[in-house]
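The complex appears here minus one protein chain, its other protein chains still in place.
By written order: A and B. Residues from 1 in each chain.
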Amino acid sequence: MLNYTLRRLGLSIVIVSVAMSILFLMIHLVPGDPVTIALGPRATPEMREAYRARMGLDQPIHIQYVVFFANALRGDLGQDVFSQRAVTRIISEQLPHTAALVAAAIGWSALLGIVLGCFSAVHRNSFFDKFTGVITVGAIAVPSFVVSLYSLLIFAVMLKVLPAIGAGEPGDLVDQAQHLILPSFALGLGWVGYIARLVRASMLEVMGENYIRSARSYGLLERTVIYSYALKVAILPTVTLLGVGIGNLLSGALFAEIVFARPGIGKLIYDMVITRNYPVVQGAVLVTTALFVLCAMIADLVNASLDPRVRASL
Amino acid sequence: MSAPASEHGPGLDAAAPAARSERFATLRRMIRDPLSILGLTLVVLLFIGALFAEYITPYSPTAIDVKARLASPSFEHLLGTDQLGRDTFTRVLYGGRVALQVAAWSISLALSAGLILGMLAGYGPRWLDNALLLLFDSVRSFPTIMFALAIITLTGPSLNMVILVIVVTSIPVYARIVRTQTMSLKEQEFVLAARALGTGWFRILRVHFLPNVIGPLFILASMDIPVVVTIEAGLSFLGLGVRPPTPSWGSILGDGYAYIRATPWLVVAGGVPLILTTLGFTFMGEALRDVLDPRLRRTD
Partner (left out) sequence: MDPVLSIRDLSLDFETPPGPVHALRNVSLEVPRNHIVGIVGESGSGKSTVIAAAMRLLANNAVIRGGEVIFNGRDVLGMNQEELRALRGEEISMVFQDPMTSQIPVLTIGRQMTDIQYRRRNVSMAEKRNLAVEMMRRVGISDPEERLDQHPHQFSGGMRQRIAIAMALLMNPQLLIADEPTTALDVTMEAQIIHLLRELKESFEGSILFVSHNLGLIAELCDYVVVMYAGEVVEQGSVEDLFYRASHPYTQALLECDPARIEDATPALPTIPGDVPDLHIVPQGCVFAPRCPRAVARCREEPAQIATIGAGHRARCHLLGHE
């Protein structure tokens, strides 16, 4: 198990490093001068020189590369072009908002998805199963930003029952929770579909296994056979999917954050793209990517430790 | 493919008639399935709307009529007008054209690049395989939308950038499939025999590998269309995709978001075709997959 953990960790580190290199090289690969890109065409030559020196752009490229990595390892992802605040600090201010949104979205969608998937499998080929099947495909197919816009239109603009803008008053938990409802609904809807489909398929497979037949032959309650036994085995692949899901939602949250004008990493990146503040964009993209890789890794490790068969083989 | 049939390797021709009749049965089942019919209908409607936009609507997608701005649906303007008085129905039709263009370009480019890189990884030396795999995994670890934003910060928004981003982020998916297929074919006897006879590697790839990997790739590509259309719409919604005044479903949604308190119609008109397109391609793709390759099931 330790061996596997270390290997998995090593792979994650390598992947993040390559992703970092791509982000670093991108600024040099695109046509045009990075300084012009950052400061715009109207900047004076003095401003350009000052910026070039501050960002280390006057150094040879391989030096810049090493400095970039060394700084990143120390938690220094550069500075905001305009305010000159540390990028790490800006990101850490926004991250909790995104984390709350993602947690709410994955929380409700996992709960509903598991229930729907399990129920569909138990009542296979019933009307409920077929209906859920169509609904889940629909939920997956509809883009989450369209769901955001429609729920904004219906619940906030037309019905005026839920707040539309921001993350709520700081310190007022009820208000903050109300502000989470619409964005987390929009963000999680597609994942209800993914999770329900996976749980259904996995549940059907497990229900056909010999140990389920054995459990029934001992006269166990159907409740025990399905919910304590079959579901426990069938849920394992969902753990991996949830890890990928959390990683995906971190970036998917961008649209919900913009539509509902919520603070968060996505909104931050968008605002910085508009003002062409590359260091902040680069830092935020890097952090999201690293979190994505981290989530996938944690999911794999959790999955391995939950399944005694896998745990033994590692 | 001009190569004689015998060069496709043993087994393929012998299995053909049985596979064909089975495929025919699946095809019949598919026609009876209401969802695949629905999917097919939606896709056909999308193509008709996009290809014959000029003949369906009397308006130009960019003609401004300030007097009629933000109008509700009427016989004159079927879906109303936007904040500049442009006919929304017309913009929806032309927006479909943009969506299909982006899908066609980006998927064919990604497919070609994925094919070449995947075959290189599968057929080439071990170190190249490992290096390419690592690169694929790293690119895959960028969330598509984040990667798009990083590039667009540097270059500024344009349709070409949207296509580039989609191509770069979807190459690894295609390449991985090609690599797996190539690996499994590499050790088969007819390939070994061809190598023993001194056939060049390029010819081996073209004659033996290509016909075997095209099928799964084609299915994957058709199921990727909704994803690509969504990315284009998403970026255009953010104002980072197509440039105004080019119509796109995403930019209609963007305008609709800005004027959401004045009229609901723009948001409705931009979202519905997007939903119908993704639904249409999804239903059609699932049916197509069952017909072409029942073994290939995507779990994610």
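Just so it is clear, a residue touches a chain if its C-beta (ideal position, glycine included) is under 8 Å from a C-beta of that chain, and two chains touch if they have at least 3 such contacts.
Just so it is clear, the structure is predicted and the values come from calculations on it, not from any experiment.
Visitor: I'd like the shown chains that the missing chain touches, ordered by label.
Guide: Contacts of the omitted chain with visible chains: A.
Visitor: With the full complex in mind, choose from A:83, A:126 or A:228 the residue touching the hidden chain.
Guide: With A:83, A:126 or A:228 as choices, the missing chain is touched by A:228.
Visitor: Among A:175, A:271 or A:307, single out the residue that touches the unshown chain.
Guide: A:307
Visitor: So one chain is hidden, and I want to know which residue out of A:215, A:265 or A:280 touches that hidden chain in the complete assembly.
Guide: Per the contact definition at the top, the residue touching the missing chain is A:215.
Visitor: What residue numbers in chain A mark contact with the hidden partner chain?
Guide: On the chain A side, contact with the omitted chain comes from 209-211, 213-222, 224, 228-229, 232-233, 236, 306-309, 312.
The rule we apply is simple: only the chains that are shown with their structure count from here on.
Visitor: Could you put a whole-Å number on the gap between the CA centroids of chain A and chain B?
Guide: 23
Visitor: Enumerate the contact residues on chain A facing chain B in the complex.
Guide: Chain A reaches chain B through residues 14-16, 18-19, 22-23, 26-27, 30-32, 34, 37, 134, 137-138, 140-143, 145-146, 149-150, 152-153, 157-158, 194, 198, 201, 241, 244, 247-248, 250-252, 254-255, 258-259, 269-270, 272-273, 276-278, 281-282, 284-285, 288-289, 292-293, 296.
Visitor: Contact residues on chain B for chain A in the complex?
Guide: Listed in rising order, the residues of chain B that touch chain A are 35, 134-135, 137-139, 141-147, 149-155, 226, 230, 233-234, 237-238, 240, 253, 256-257, 260-261, 264, 267-268, 271, 274-275, 278-279, 282-283, 286, 299-300.
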